[in-house]
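With one protein chain withheld, the remaining protein chains of the complex are depicted in position.
== chain A ==
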């Protein structure tokens, strides 16, 4: 929801810029510019407040990652211990594996996710029957609302060796059942499929909305020129989706070191036999500190992920800006 709302505002702001008639050069004072954008700012207010309260206000608390925290002295009074709370990540010998897995999964989620979402949005747009369009949209959207705990249960009932639907099918057709929960190689595919199943319907809404907002005169012009459906997609729709794509991409890059803990934990859990290909930072850290009563180490990990994400967003934004300034976030 959050991502969608912010995005909508970004898009609005983008489109609104020329409409408000503010020229690029700074003719007006800052105050007057704010005055001009009053409506936009009011519309933004909930989002601004949200980020102030949940993202900026707790920032100083990150200090806890560098302390040996105790309740008496609080976050800022507890003894400073430098980087000691980060040590365990290196000591456990897993930092590389975890970082690699987390990055690769997120890259797959981002790249495949966006491709499938765009494809879906284009296809939805081509559906002429209103009723069919609505029903398929609703059905595609539905998995987003299914709790990952249930997804884990569904997966187990599909995949397990003794009673799983897939293995029962294989057995009934004369094949040998597969020990899916012991096959590390299969899990990247399984996890990515479940992720796509859950998120594609939701993600495609944004692209679908972007398609709907394309100036109809472009389609009319294409029709007059005799463009086929494919040509319309290739030369009108896809280029118009580019800004949306870049904004979504930059947004998702910020979280590239953060994993979808719920999905991974519920699909894999304690099954260490497949950790080589499924263990991400979140799941590993969760297991390590579950009984350690240690808020400092978990904050340290969060900070590591956020700083990495921050650096990546800055870098990618810089690259995007060099390529085409319009697509950059800032």
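Quick notes
The rule is short, and it goes like this: a residue touches a chain if its C-beta (ideal position, glycine included) is under 8 Å from a C-beta of that chain, and two chains touch if they have at least 3 such contacts; residues count from 1.
Going forward, contacts and distances are computed from a predicted model.
Matching "Glutamine amidotransferase family protein", "Acyl carrier protein", "ABC transporter substrate-binding protein" or "Hydrolase" against the UniProt entry of the left-out chain gives the name "ABC transporter substrate-binding protein".
Touch with the chain that is not drawn comes from one residue among A:143, A:188, A:243 or A:269, which is A:269. Listed here are the chain A residues that touch the chain not shown: 68-73, 84-85, 87-88, 91-94, 152-153, 156, 160-162, 179, 181-182, 268-273, 275, 279, 284, 287-295, 297.
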